[in-house]
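Here the complex is missing one protein chain, while the rest keep their positions.
Labels run A and B following the written order; every chain starts at residue 1.
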Amino acid sequence: MTNVPTNAGSAEVTALDSQARGPLLLLLGSGLVWLVVSGFLALITSIQLHSPQFMADCSWFTFGRTQALRDTAFIYGWGGNAGLGIALWILGRLGGYPLRGLNWSVVGTLFWNLGIAAGMAGIASGDMTGFSFLQLPRYVLPLLVVAYAAIAMSGVLAWSGRRTDGMYASQWYAVAALFLFPWLLCAAQAVLLWWPVRGTVQAVAASWYGQAVWTLWLAPVALAAAYYIVPKVVGRVLPSYESAPLGFWTLIFVGSWTGGRHLIGGPVPAWIPTMAVVSASLLIFHYLVLILNFRVAFQTGGTAIRFIRFGLIAYMLAGLAELLTSFRGVALHTQFTFFSTAIEQLGLYGGVSMMFFGAIYYLVPRLTGNAWASAGLVSGHRVLMVVGIVLSIVTLAYAGIVQGAGLLDDKTTFATIFGQIRMTLVVNSAAQLILVTGNVLLLVNLVRSACPFTNERPATSIFRQPSKLEAHAS
Amino acid sequence: MKNGPFLLLGLFTALGVSFAAIVLGAHGQLGRLTPFYDDAESQAYPQRMQGVAARGQLVYADLGCAACHTQQVRRPDYGNDKARGWGERQSVARDYIHQPRPQLGGSRLGPDLANYAARKPTEEAIYGLLYAGSATHPSYRFLFQERELVGERSAKAISPTGALAPKPGFQIVPTERAQTLAAYLLTLNNTYDYPEARPFVAAKKGEEPKK
Partner (left out) sequence: MSTSPQSDPRVDQAAVTDESLLAVHEKLLGKQPDEKAHYRLMPLSLLFIFSGLIFFGGTYLGRFSGHFSPQVYNEYAQPPKSGVAAAPVDPLAQGKAIYANVCAACHQVTGLGMAPVFPPLAGSEWVTGSEERLIRIVLHGLQGPIKVKGVDYMGAMPAAGPGSGFNLNADKVAAVLTYVRKEFGNGAAPISAQKVAEIAAKEGSRGPWTAADLEKLP
């Protein structure tokens, strides 16, 4: 087992981590498996985009269903599992005591994954709901809520029983994500699936949920990781940290109001899209605070920091793109096109997932008490991710612009538009292939690193002893 | 921030306010919309969907047709939905009040279908596209059955040609799902002009109301 250094209080690898090893590795591992599954599904959808007959006669994989399966595996499978694992670990670390209630979290993880698998089978066999990001049939959702609560409980216990009274930014963000998601999911499934509201109110509720999943659940987990890892690795106080609370509350209070941007020009009263524009502009402040706080991330290298840096930049670019496309004059050209897909990809893959990867690279060695098994796989994964993400976003955005121009010209038929963007979509398929290959590398590396029979060196020789953070004007 | 309860209170307030304002607010405004009774025609609009069409909408939803087709027309001076012949006026909330699960969609890889039936497609054309597909449209052959031809040919049987033609002595018949889907598509016709859907005529300069 891991060597526990004597001065456990300030050591880098502590008993805290070795106890949480199994349950957290289970969460992260299942998250990665779902990511790979989602990657293969994304590959299928991207091929269907340029070759519509691909797998078309197989009723389980019509384009609409494959897309829903891809999103479900990504959001709930990858985002849910990995996000919970990261949030739990950070809350445990900052709480200062070993995580409690981990048995519950293991049971919860099993049922969470079971629920997603059952739901995906339901989608494939014809029970899809058709709301974006909430395609899961309603019969698995109560199970998911209960399973989520069981997993999240140990994080909440770690937070409420923390050693120090004060709270750090990572804790706000992680607690927000843990607490808000079950309420979000309950509220959305109540008004959409159990007691459906009427007509287009469903579309409003679905857009609210789709936005909140991203701004109140996945993004806060990713930011919690960034707020923890950046100062830990850089060894500097975060500059302008006193603005961080306002940045946090801006995201929490305003973030979920921007869903109406998907309904511009649609059958909803004008105030709903207008509200989205206003909230998206207020979010600029949130991004500004992040820029100020994370200036220091550019002062050092390292695997985790590189991923998180990329993630932060992508996250802010996605926010900026969301703002721009929520103005009606811009939306005229980008709405209903691949451009919105590109923004989604930028936020979810480039932003959230890259920060998740950074967190995983940072925390797995501390869980296993050993370095990652292979340096080649680490850098291979990083290169493939960067290339794949940039390539897929550039191709999708370009296809979106061409498609938008075509849609605005009423002489251009859909066949012409399709002909214009077909090659771009083929390149996008290649990007999806790169992404899924990269994620397989990460999964292999995780399995090899977590395998208990790899030769272990004492943790003290792997991890340098950290020093005390000194407060100095930044 | 030191105060745990303060954090929790803030989080729930944030979520509650946004849910109440956006979802419940929209529900309060649009949740009780009534059909519009037209005196001139002694008829209420929109008209209810027939049972078979409502079932067809579920087929439309579960196959994920909304991944490529929207069902929302934008107003004539915003985009060129009108020029493409998708609708004379913008879609409004009242169009959807009888639909159990409106399929607004968010992506246009194919034409908008909000007023598909107004463009007078035939049932055979729908079956033809679903069975054979095209360069831009996938085929959905699992919605059809190849049945042995016993006695008279089914009235619904389709006659694809070339490589897709049925074996001699067989016929290709749409399944019940395909028939409900076609029935649904043939009811998509929201051309009635509601007062709130009329185009807005901009006020002249000077008359512009103050903020």
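Going forward, a contact is a pair of C-beta atoms (placed from the backbone, for glycine too) under 8 Å apart; a residue touches a chain by one contact, two chains touch by 3 or more.
Note that the structure is a prediction, hence the values are computed from the model and not measured.
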For the chain not depicted, the shown chains it touches: A, B
Option from A:55, A:284, A:401 or A:430 whose C-beta touches the chain left out: A:284
Residue among A:267, A:311, A:347 or A:400 touching the omitted chain: A:267
Touch list for subunit A against the chain that is not drawn: 9-10, 12, 93-94, 96, 164, 166-169, 229, 231-238, 240-246, 267-271, 273-275, 277-279, 281-282, 284-285, 288-289, 292, 299-305, 328, 361-362, 365, 371-375, 378-379, 462-464, 466-471
Positions on subunit B where the hidden chain makes contact: 1-2, 29-30, 39-42, 75, 90, 92-93, 193, 195-197, 199-200, 202, 209, 211
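Following the convention adopted for this analysis, only the chains that are shown with their structure count from here on.
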Cα-centroid distance, subunit A relative to subunit B, in whole angstrom: 31
Touching residues on subunit B, where the partner in the complex is subunit A: 1-2, 4, 7-8, 10-12, 14-15, 17-19, 21-23, 26-27, 29-33, 61-68, 70, 72, 74-75, 78-80, 83-84, 90-97, 99-111, 133-142
Subunit A residues within the subunit B interface of the complex: 48-49, 52-53, 56-59, 62-65, 67-68, 126-130, 132, 159-160, 165-167, 172, 175-176, 179-180, 183-184, 187, 191, 196-205, 208, 212, 216, 245, 249, 252-253, 256-257, 259-260, 262-263, 265-269, 272, 275, 328, 332, 336-337, 340-341, 403, 407-410, 414-415, 418
